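Structure, as structure tokens:
Left out: one protein chain. Kept in place: all the others.
This part shows chain A:
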Amino acid sequence: MEQLSPEAVPVPRLDVRVRNVGGTITVAWGESVFELSETAGFLWRRVDGRRSLRELALLLAGEYAVDAETALLDTAETMTALADGGLVRLR
């Protein structure tokens, strides 16, 4: 995985389709469809085009009691996958 700057800001596409089926969030754009895990769903809810990966990771670490480094890795991995699917742009 390409090393992302922790200061990169994920910006979601405006026309992403989102569904909440029984508590599981699915996001889609074009042919890319992602059924988000609980932590990925937590992150998606907080991706607002302003928070950086580092800030998102801090929220994740606080919610799930994981260390900051692990949270940053998880956040970067999730956002990279969503960016590869075209659902977010990393700025």
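Here is the rule we go by: a residue touches a chain if its C-beta (ideal position, glycine included) is under 8 Å from a C-beta of that chain, and two chains touch if they have at least 3 such contacts; residues count from 1.
Here is the rule we use: contacts and distances are computed from a predicted model.
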item	value
Missing subunit (named according to UniProt) among the choices "Fe-S cluster assembly ATPase SufC", "Branched-chain amino acid ABC transporter permease", "Polymerase nucleotidyl transferase domain-containing protein" or "Chemotaxis protein CheA"	"Polymerase nucleotidyl transferase domain-containing protein"
Given A:Ile25, A:Leu43 or A:Ala71, the one touching the chain that is not displayed	A:Ile25
Touching residues on chain A - with respect to the absent chain	12-23, 25, 44-45
